[in-house]
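Each remark here refers to the structure printed beneath this line.
Omission of a single protein chain aside, the complex is shown with its protein chains in their original locations.
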Amino acid sequence: MARAVTTQRKAINTALAWAIGLLIFFPILWTILTSFKTEATAIADPPVFFFFDWTLENYGVVMERSNYGKFLWNSIAIAGGSTLLGVIIAVPAAWSMAFVPGRRTKDILLWMLSTKMLPAVGVLYPIYLLFIKLGILDSKIGLIIVLMLINLPIIVWMLYTYFREIPGEILEAARMDGAGLKEEIIHVLTPMALPGIASTVLLNLILAWNEAFWTLNLTAAEAAPLTAFIASYSSPEGLFFAKLSAASTMAIAPILILGWFSQKQLVRGLTFGAVK
Amino acid sequence: MYLKNALRAATALTLVTTAVHAETLTIATVNNGDMIRMQGLTDDFTEKTGHDVEWVTLEENVLRQRVTTDITTKGGAFDVMTIGMYETPIWGANGWLVPLDDLSEEYDVDDILPAMAGGLSHDGTLYAAPFYGESSMIMYRTDLMEEAGLEMPEGSPTWSFIREAAAAMTDRDADINGICLRGKAGWGEGGALITAMSNSFGARWFDENWQPQFDTDAWNETLTFFTEMMNESGPAGYATNGFNENLSLFQQGKCGMWIDATVAASFVTNPDDSTVADSVGFALAPHKEGIDKNGNWLWAWALGIPAGTQKEEAAKAFVEWATSKDYIELVAENEGWANVPPGARTSLYENENYKDVPFAQMTLDSILSADPNNPTVDPVPYVGVQFAAIPEFAGIATDVSQEFSAVYAGQQSVEEALEKAQALTTDAMEAAGY
Partner (left out) sequence: MATQHSRSAARLMMAPAVVLLLGWMLVPLTMTLYFSFKKYLPLRGGDLGWVGFENYVRFVTSSAFWPSIQTTLVLVGGVLIITTVLGILLALLLDQPMWGQGPVRILVIAPFFVMPTVSALVWKNFFMDANYGLFSYLWEFFGAEPIQWLSQASMPSLVLIVSWQWLPFATLILLTAIQSLDSEQLEAAEMDGAPALKRFWFIILPHLSRAISVVILIQTIFLLGIFAEIFVTTGGAFGTKTLTYLIYQRVLESQNIGLGSAGGVYAIILANIVAIFLMRIVGKNLDN
């Protein structure tokens, strides 16, 4: 009889979970709803929820004012590029830490994480100067490198935890069959770790997409991603709630949709080695 | 030494990125209504000159931080920057801006209002051309004023009249606040209002030896008066209200009076956005009895060209286009005379078409009554009405205005705030070497 779930209990769980879920989601829902209102409706007293004249006007205004396509492409290129580059550099490092651990492996991992603690605002000036010297100010490649470096510790750590769960016997078997290091990584390890790599990639896409300090301060017109796009819609003159909502929705929609489609992957894979 | 070597090595590695599109200008600007309108009209510029324009439109605080970083590091990310009356003389003095001393004949540089040209110059050389200029003035609801049985006096009213009128107009049940003023932290927000107001109470930021003056009675009186009046007749939560918040309050009919930027006049009288468009009156900013300074500021959003840009000619062409008489005509044609960028050119105020605009004369009078070179009752060593044009001011005034906002939110007393303001200003001035 143990763990037999009554329908009643299941119904209570469902109701409670949905109520909390909707509560947590509400700010996003409200933003999306507001983006389809007129400015006057957006601040109506009392607030209106679904029964208003839906309009696409705000999206029209935003599209006319900003080159959304360019911002979107920059965001995709920067988030994607930095994640890809990060994974390429992190896979070998995580492999060696997982399968040839030394006395200092743990220390190195923690040290890597600690590099994330340097406050970005404090080093903006030196980094800006460096970027000028290197000629990569306002370039996608510059941001790809910076965001890769920022997220590299997280990528290494996540991959390390996945690799560590792969039993060593399988690798030995592969080695017996005469597989070299390269083959071992590509044909044996990577397929096994693919779910882990996938959730690593996902998490880092999210982090890179949402990074708002460097992406705003190291770009102008050429490489500016959606974080800069949103900075032109916060508090202009006059009523702006509806337009801000439309711009916000456009800024978060791509990553939100990606996240939704891959939530299973995230739920399964996001362990950071927390599960033995 | 390590650093220098690293930098040198880095430089050697640099691929010299040659200017690919020599005539694509990158322009940093603020997301105010007039600038957004300008973006919509860019095609006219491209048509006339063949240059393309890429816009970087940012919210005011982000813009400041972005362009300041770029100019101090000579980053060259922008060809034209939208800057204010505060930055221009400081940057000009450092040689970071291209002097605008060879503008074309038809541009008619002498047509720029002297107050604006003065504030955007250093040592008599113009470093940025005003896109629009503003002062501050009283905007009030004529219907509510009448209901209260009061009449706005000619010329500048006294602060005690304003306080009395505000109390009379306040109707909490109808959600009408007698007066809306900026309380939001930030030197360009609440900081600008309280500083301009303090001038009309006989206060000043620094004495002639750069000693901070927050320990004076005049400051105490200013802050006490402001806080008491706002608590009596101001909107709830005014400690976080800036220009934009007050604008929407006024447009929604929730303010009896609003003392703020003259450019707001076109927004509050525009029937598309404002529910009170047909009952707005204008008056000069107030003063305290016996003080001959009014509490109005002077500001301009202007276009400057960073020295060292590869595209100086094209950038100049753009600055000339955007601040020209033709541009004003262009906006008038497309959007009507009430929406042209105000406060920059004398000729605008001589234009017959513009004289019909209800706020035109009051805007001009307000601008003319502000004197950045002589802003206070007692002499001061700085230039600027609602700011002091020294590099340290922005940082100090932001801190100070945060202390003031904490008073507005009821978190500390006027005395505590002034004491802290005095201490932190003294400290910062010391750090800067005064």
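Labels for the chains are A and B, by order of writing; each one numbers its residues from 1.
In the analysis below, a contact is a pair of C-beta atoms (placed from the backbone, for glycine too) under 8 Å apart; a residue touches a chain by one contact, two chains touch by 3 or more.
Please read these numbers as outputs of a predicted model, since none were measured by experiment.
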Options A:G60, A:P92 or A:P195, residue touching the unrepresented chain: A:P92
Field: Touching residues on subunit A - with respect to the absent chain
entry: 2-3, 5, 10, 13-14, 16-18, 20-22, 24-25, 27-28, 30-31, 34, 43, 45-47, 89-90, 92-93, 95-97, 99-100, 102, 106, 108, 110, 112-127, 130, 149, 152-154, 156, 168, 172, 181, 206, 209-210, 212-213, 226-227, 230-231, 234, 241, 244-245, 248, 251-252, 255-256, 259-260, 263-264, 266-276
Query: So that we can see where the missing chain sits, which residues of subunit B does it touch?
result: 2-3, 6, 61, 65, 68-69, 72-73, 90, 94, 184-186, 235-237, 239-241, 245, 248-249, 254, 391-392, 394-396, 398-399, 401-402, 405-406, 408-411, 420, 423-424, 427-428, 431-433
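In this section, only the chains that are shown with their structure count from here on.
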Task: Round to the nearest whole Å and give the separation of the Cα centres of subunit A and subunit B.
output: 38
Message: For the complex, give me every residue of subunit B touching subunit A.
response: 7, 10-11, 13-17, 26, 28, 31-33, 36, 39-40, 54-60, 62, 65-66, 69-70, 73-78, 242-244, 247-248, 251-252, 267, 273
Query: How about subunit A: which of its residues touch subunit B in the complex?
result: 43, 64-66, 124-125, 128-135, 137-138, 216-217, 220-222, 224, 228, 231-240
